[in-house]
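One protein chain omitted, others in place.
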Amino acid sequence: MAFKRFQDFLGNLVKRQRKLFFAGNEKVSINELLEKLMGTVGEVSGIVTARQVLDHYSELDSESKFNFFKTLESDFNAEEGSVKEAYDNYSKNPSSSNLNLLSRVTEPKRHELLRRLNSTPDATHNLVSMRKDLLDYVKDYQKLKSVDDDFVRLFSSWFGRGFLVLQTINWSTSASILERIIRYEAVHEIKDWDDLRSRIEPRNRRCFAFFHPALIDEPLIFVEVALTKEIPKSIDSILEDKGGESFDPLEYTTATFYSISNCQPGLKNISFGNFLIKQVVQELQVEFPSITKFVTLSPVPNFQGWLNKISDDEEMKLSDLKQQIQQLDNTLESIEANGDLIEISVFNYLLKAKKGKYPLDPVARFHLGNGASIYQLNRSADLSEKGIRQSWGTMVNYLYDLNDIEENHERYATEGVIEYSEKLKTLLIKN
Amino acid sequence: MAFKRFQDFLGNLVKRQRKLFFAGNEKVSINELLEKLMGTVGEVSGIVTARQVLDHYSELDSESKFNFFKTLESDFNAEEGSVKEAYDNYSKNPSSSNLNLLSRVTEPKRHELLRRLNSTPDATHNLVSMRKDLLDYVKDYQKLKSVDDDFVRLFSSWFGRGFLVLQTINWSTSASILERIIRYEAVHEIKDWDDLRSRIEPRNRRCFAFFHPALIDEPLIFVEVALTKEIPKSIDSILEDKGGESFDPLEYTTATFYSISNCQPGLKNISFGNFLIKQVVQELQVEFPSITKFVTLSPVPNFQGWLNKISDDEEMKLSDLKQQIQQLDNTLESIEANGDLIEISVFNYLLKAKKGKYPLDPVARFHLGNGASIYQLNRSADLSEKGIRQSWGTMVNYLYDLNDIEENHERYATEGVIEYSEKLKTLLIKN
Amino acid sequence: MAFKRFQDFLGNLVKRQRKLFFAGNEKVSINELLEKLMGTVGEVSGIVTARQVLDHYSELDSESKFNFFKTLESDFNAEEGSVKEAYDNYSKNPSSSNLNLLSRVTEPKRHELLRRLNSTPDATHNLVSMRKDLLDYVKDYQKLKSVDDDFVRLFSSWFGRGFLVLQTINWSTSASILERIIRYEAVHEIKDWDDLRSRIEPRNRRCFAFFHPALIDEPLIFVEVALTKEIPKSIDSILEDKGGESFDPLEYTTATFYSISNCQPGLKNISFGNFLIKQVVQELQVEFPSITKFVTLSPVPNFQGWLNKISDDEEMKLSDLKQQIQQLDNTLESIEANGDLIEISVFNYLLKAKKGKYPLDPVARFHLGNGASIYQLNRSADLSEKGIRQSWGTMVNYLYDLNDIEENHERYATEGVIEYSEKLKTLLIKN
Partner (left out) sequence: MAFKRFQDFLGNLVKRQRKLFFAGNEKVSINELLEKLMGTVGEVSGIVTARQVLDHYSELDSESKFNFFKTLESDFNAEEGSVKEAYDNYSKNPSSSNLNLLSRVTEPKRHELLRRLNSTPDATHNLVSMRKDLLDYVKDYQKLKSVDDDFVRLFSSWFGRGFLVLQTINWSTSASILERIIRYEAVHEIKDWDDLRSRIEPRNRRCFAFFHPALIDEPLIFVEVALTKEIPKSIDSILEDKGGESFDPLEYTTATFYSISNCQPGLKNISFGNFLIKQVVQELQVEFPSITKFVTLSPVPNFQGWLNKISDDEEMKLSDLKQQIQQLDNTLESIEANGDLIEISVFNYLLKAKKGKYPLDPVARFHLGNGASIYQLNRSADLSEKGIRQSWGTMVNYLYDLNDIEENHERYATEGVIEYSEKLKTLLIKN
């Protein structure tokens, strides 16, 4: 709620400023505006021009936006002469002050441009959504990668950990935020307000989100948690238990993170998730000392994709397994009948299918990279159409043990080592 | 108040985290810690190490701190080889991506170090106070200027305008913040809590401050305002009017900014003041539509210093004036008797005594740089010992007219032009 | 929001207290509990017993509840002996102290009982819902009227104007409260969350509610307002204008109260509505100085009922009118074609159909009793099935003119005088 008031406060500020500053701005071209923005000395006129650029941008058609980004890429670099001069000085005498000078002149002008744009009220919203557009163009026009790099560098600084605010999301949260939670849920769709309520109001359900003071009412990432007496073995056992009636906080032993959603496509690669889970674990430990197991109930999104791809350098036995599964019917009966086969395949997929030294599966990569370990596989745990299509219904419990995550993380980060629980050992196939 | 709640929230978070993270840190040297911090992969261990560095630093003696900064200057630059390689690539092909690469490798490692330090709860406090120390060493050891540059670059980004929160300071503000207002008042000392109360509680007094979410309870800068029916001609008429009893908000026509104090020496050169005044002007316009004049009642701190200095290139008449004043007694009678002489001298000092193209007087520089103009000079306006010593009792009303400040600012910034009101023209001496 | 925090605070208090106080209460009969409650000396045990009574009550079946109320009626009166004695003293010497004594002993014991029940956390909720039950039994068993009288006397004191808190309801309000707004809307049904949003989020829509600190998250009464440039002539022009896009707060001239809903059946006859509207008028005047007309758009719920009833003492011409209307088809065409006839009838109904000296129509009684006047009748203003059934589609604008409401109210309250605007005069039929 604290944050809510802060948002109100900022919101009013923004409204008032806009009213006072932005009367009668006749239209000029966006390039003229950019030029004006980089040339302005005055603070107030800078703010007005920044707002004009952002408003102008938002009304551009797709091609003009593309051109706008191309201009950023081509025209907002550094002055080659200054770079040469600074480098010559530095190469003669690599002192810290010569390095600083070099560092300043090599900073692409885009940085200053983005900073100036961000000085106008509510600009951060616009810039995050501008980058969302940019990401589309980058795919087809690699040169824009440089522009994106600059966004990433600035966003990483602005969205530093120290500025993120963890908020509980519950039935007392404002409708304005809840509406976004419904919209942004990316893993297990929230159908309507009643469905939302069943996820955040029962006493054995929790939801936490990160917010940032400059993005009013906008969650950055959120996680949904179920508090239970045992590790849940299927997603339906969570989504369909509306209960919590017989809840006694002292009896709960397990917190399951069953859905994590990033909300802002424009903040891609600015990572919040790893810290979110750790902070939530701490919050829950304080509130429920009886909870000792913190696990996820996670999908295996890339399993089927991996099955479909033939790989030359694969172990024989693994290729065999892949073939066997592909010949199965994807009926519930068949899935149930072939539980062992599927479980073994998924486990070996998680451990052996790689992208570089890390797992191919993005969800595995996220949690293992956070220092979690593979705790358990659950057959027929998600029998939705999507669940069957992705992973033949299998879901994974990743375990967050605060005692181990640092060590797990270091070994994973440096050597790619994946931790898993003792009992899973038998599933590992060996050639 | 919004902000207060936000602070509470953050404060609790910080406390909890510290308890959870920071048990049993045995002492190692600060250099070992720095090395560890730059080497850590894990997030949690990074946070712990950062806290250890900051705690360790705060216990160092002065010489060790000096050495710490020297280490930052000498050991946290860039890899010369990488810089050379990146530059060679860039000089062959100055593409945006090559520039970006060059820009990255030329970024001094100090930046990354400071960012990592700032990832631990409450670190911003420590870093601001670290820079306060640093500023002392820079004076004697110019090489540390590079280190300070890096602080400035990072602080400018973290304390961007979008993150500053304007708060009203009044008798309902928390004692914790008020106590700092007493301590930080730099212009007209606040003697005790009663004195404070007389400045913030009466209905014709206002006080506004900027805060930042990462510096809990710490004002960055604040301004004290008197609402009156006429432009006040002396500081005592403000400080000694405890009244406001017969206050009718509809009758007030003038808001006088009579004291502006920067609170954080560690944020020197990160400018907040220019925007503070403009935002306060807007706040007051909304609340009191009848107020049309926004002025300061400002000291002239360097006038006497200028009198004492002989300058070769000065106009004859000016030198004459200086001499005449220096021969005066600084008794109240003498000051009153020589009002014309003093007023003319101060005015010409403001306009003609320069540091580069800008005024020598720092207060004049501040307000004129904000786009204000010189509105009026007030004789015998500050007859305190300090007021007489600095400027023979003279104070200045600078005028903030929102219609003109942009244009004033641009002309001042580019050409050093100083605006003053028509009626002052006669005071200007000409050779 | 202020209130929200206050609610949070109280809510936590209640939860904590319950946990601490209410462990292991074995079941006893409700009459035993009542006896215990009236006999307890200790505060803590009193609180526990009160909670037990309330919990016990809520689990009773309908007959047992009836018996419970009968017990209240028969067993919680006064001691006749004491009354006689106090009266004898008083009749000999009607001093203020003898009156006070008499007043104390004649207070029904039910008062003390209700006060003791209300001392336990969250009891007010229970008591309000207890009275809701009671109102059902009163209909069939008039003796319980005495019990209800006692509820009314206590509720009037507890829900005094000084304790009511006006809150804006908007899209930032908590889902918990919004959900109740949907549920409690009694005039124009809110279909779902999207419908709700269209009533509270657009900039030309407002919603205000009264809350009470002891009824957490429970609105007592709320009013929905549309801000427009003209007085709206039909309810659809309000409910279907999702817009507000081209909103300029300076252009709006009219605030229309188009729906007022009492939320708590258990607070029947504790009046909040008259003050709500006046306070909202003031809020809106401050925010929108350009709004000068405050009107309702109200249904005429009893018109058809009045048509159906034959009354002997009616003016001839009025009876004629009634007959003519009853012979109409209630098709849209017919309603439109007979607009004059319907309008005249409704107007004369409002002015002449009486219950005592006041209007028969409850909505007219409410607004005229508040000091409003009849400003305008709108034909075909509510063509919903309900609108046609009640009043042949006619709606009324009652006008709240703060300059007149006091005088209007006094004349209405003392003499039953109904004010209406000049232009309606021609509609008045005279024999």
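Quick notes on this one:
The first chain written gets the first letter, and so on, giving A, B and C; residue counts start at 1 in each chain.
To be clear about the criterion, a residue touches a chain if its C-beta (ideal position, glycine included) is under 8 Å from a C-beta of that chain, and two chains touch if they have at least 3 such contacts.
None of the values given here were measured: they were computed from a predicted structure.
By the touch rule given at the top, the unshown chain touches B, C in the complete complex. Interface note: of C:R180, C:K233, C:K278 or C:K293, the residue touching the hidden chain in the full complex is C:K278. The residue from C:S96, C:N308, C:Q327 or C:T426 that touches the chain not shown here is C:S96.
For the options C:N31, C:S157 or C:S421, the residue in contact with the chain missing from this view is C:S157. Touch with the hidden chain on the side of subunit B covers residues 1, 4-5, 8, 171-176, 178-179, 192-193, 197, 217.
Taking the whole complex into account, subunit C touches the unshown chain at residues 1-3, 5-10, 13, 16-17, 20, 41-45, 73-74, 77-78, 80, 83-84, 87, 90-91, 94-97, 99-100, 102-103, 106-108, 115, 118-119, 121, 123-124, 143, 145-147, 149-150, 154, 157-158, 160-163, 165-166, 213-214, 274-275, 278-279, 282, 285-286, 371, 405-406, 409-410, 413-414.
By definition in this document, only the chains that are shown with their structure count from here on.
Contact topology of the protein chains: linear, an open path with no closing contact. Subunit C is reached from subunit B by a rotation of 180°, derived from superposing Cα atoms (nearest 5). The pairing of subunit A with subunit C is characterised as same-residue: of all residue numbers used at this interface, over half are used by both copies. The central chain here, found by comparing per-chain C-alpha centres with the mean of all protein C-alpha atoms, is A. Here the CA centre of subunit B is 56 Å from the CA centre of subunit C.
One inter-chain figure worth recording: subunit A and subunit C are separated by 49 Å, centre to centre, where each centre is the mean of the chain's CA atoms.
Residues of subunit A in contact with two or more other chains: 1, 5, 8.
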